[in-house]
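With one protein chain withheld, the remaining protein chains of the complex are depicted in position.
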Amino acid sequence: MTPNRVLPALALLALGLLWGLDLGAIQPNRIVPGTGHGLLSALGWPGAGLVTAVLVSIGALALAPLRHRYAIILVLVSLALALLPLAPELLASRHLPADAPYARSSLGAGFWCLLFLLCLMLVEAMGRLNAGRWLQLALLLFVAGSWLLLLQRDGLESLSLMREYNARPDKFSQALWTHLALAFGAVAISAVMAFALALKMIRTPGWQRPILGAVSFLQTIPSLAVFGLLIAPLSALSNAFPFLQSLGIRGIGWAPALLALIAYSLLPMVRNTFVALTEVPESLADAGRGMGMNERQLFLRLKLPLALPVMIEGVRITAIQAVGLTAVAALIGAGGFGAFIFQGLGQAAMDLVLLGALPTVALALAADALLTMLANSLRPAPLAS
Amino acid sequence: MRLWFSPLLLLTLLIGLSTAMPVLEPLFQWLQPDKQSVVYERESFLFLLQNHLTLVLVSAAVGTMLAVAGGIFATRPAGRDFLPLVNQVASIGQTFPPVAVLALAVPALGFGEAPIIVALILYGLLPILRNTLAGLEGISPAVTEAARGMGMSPLQVLVRAELPLAGRVILAGIRTSVTINIATAAIGSTIGARTLGDPVIAGLVNGNTAYVLQGAILIGLLALTTDSLFEALERAWERRFTPQFAN
């Protein structure tokens, strides 16, 4: 049983950052920078001691020759992650002035570093335990559930992020729906288009180079440029055909955003679909045909099931990319979480930036996790044992 | 020589357009008759191009060094323990949208070029790291074993066998990274960096389509130039390191 060097290294790094950086800050109002609070000042001796003890014991356990050390570490790390929101709550209760209605608490670099390093520890421990996807899902639900519960409490109301959210819950949910509709609408449309294009490329090999060339050309152009380049032709179109205007198609807004997102999504989608369908070994198709399958049966029973995981992988890449690009599309007035980001940047209101950026990241991670799981569950045949 | 033709052509076009944009004023006037100013003049395009490129090049250079060093460390016996974690981080990290990384850098580092450089380095490092690991791990053990068996030191094995063999994959990672960073640096205009994104943002704010167009065309050209440059580099690398069989 070799000692694990990764976890102690991570724990040591976490301890250094945690004691060196600010865990959070108290601001008198939205714009004025606040006063930072380190670990000790934020949590007091008992809290700081507990956090330190947990990190030290994770590092020590990793070095100890215990049989179930990774399981114990996994439990410790997940508990620490699940209870992490208690730290800013404690900070607020200790330092927030009672008579200042605009005062707010915010999260500091120390908190983010701790969150990041705890996640790394979780990844490492799960990797060593060879955790299956159900355990991963269960832990994820446990941590997310505990966060939701803790955020419901009053203690975190002063958190700047919550303040920003509570100031505009309607706008937030509208941004969420816009973001989802744009990103996943683009993914769905491009999936259908890519499927058709890939089939065309298979039937007529002469089309392979032009189609792949065109979609990878589109992918090379930076998003801001594509959004920008679409404005002039689309506004010209909508000026020329008024009925387009009544549909909401203008130089700015959702129409150019959706078009650009589709254009971007085509490359990974077409490439994966094409590769997946053509990589089905010819010997298998030959066997199927020789047994009396017609081309339709071959496609539905052999090629499609074998290609599906790779195609879903294409959808995964595309979905992550589309979630990120939708945020950029806010620059041309498409809405979504990007609107909070750029509005916040314009007003120098960092908490508004966070309110846009964090959900964007969360959406991308969720899409990644869900589609990875879907692809894995569609891979029915286990590899040779 | 034919290899370098298209990057050179695109580069000439890029620099030419950046210098001679005011000459095209009548064209933009025709496109946008209702505006007084139709050519972006707050900064010269050449300056913006230069600044944009500097940001990307600095972050690519630093990112490449960090990523290749990290990749080499994680594949040596001393760093093997870290390999699974580094692998996971490289792939999960790429899930983060670049614009969100950029936005998150601002609260930590403030406005200006510092957060951009840091965001570009951190984000650009991931594809390079991933490809370095894939390239080094993809080398057949027979090759490294043979090299060691012939009496090469570990350093010689790395420099003479592993890096040349993994080079093309690493180069492809740098290409991905630079492509993403050109796009991210353009968005960096919103947090106070002077890049070719400036005219686009200014145009969007003022409803001036001509500005948007000028910025967008130059950003697109920059991306295409860089991409074709990498295409040529990859081909050249292939010629240099892939044996040509005599017929």
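All chains are identified by letter, namely A and B, in their written order; residue positions are counted from 1 within each chain.
As a working rule, contacts are C-beta pairs under 8 Å (C-beta built on N, C-alpha and C of every residue); 3 or more make two chains touch, one makes a residue touch a chain.
Everything below uses one rule, namely that contacts and distances are computed from a predicted model.
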One chain of this complex is missing from the view, so tell me which of "NADH-quinone oxidoreductase subunit D", "Aspartate carbamoyltransferase", "Cytochrome c1" or "Osmoprotectant transport system ATP-binding protein" is its UniProt name.
"Osmoprotectant transport system ATP-binding protein"
Considering the entire complex, write down the shown chains that touch the omitted one.
A
Options A:297, A:347 or A:376, residue touching the unrepresented chain
A:297
Looking at A:199, A:244, A:306 or A:349, which residue reaches the missing chain?
A:306
Could you please point out the subunit A residues that touch the chain left off the display?
283-284, 286-294, 297, 301-302, 305-306, 380-385
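In the analysis below, only the chains that are shown with their structure count from here on.
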Approximate Å spacing (C-alpha centroids) for the pair subunit A, subunit B
22
So, in the complex, the side of subunit B touching subunit A is made of residues 31, 81-82, 84-85, 88-89, 92, 94-100, 103-104, 106-108, 111, 179, 182-183, 186-187, 190-191, 197, 200-201, 203-204, 209, 212-213, 215-217, 219-220, 223-224, 227
Name, in rising order, each residue of subunit A that touches subunit B in their complex.
4-6, 9, 109, 112, 120, 123-124, 127, 220-229, 231-232, 235, 251-252, 320, 323-325, 327-328, 331-332, 338, 341-342, 344-345, 348, 350, 353-354, 356-358, 360-361, 364-365, 368
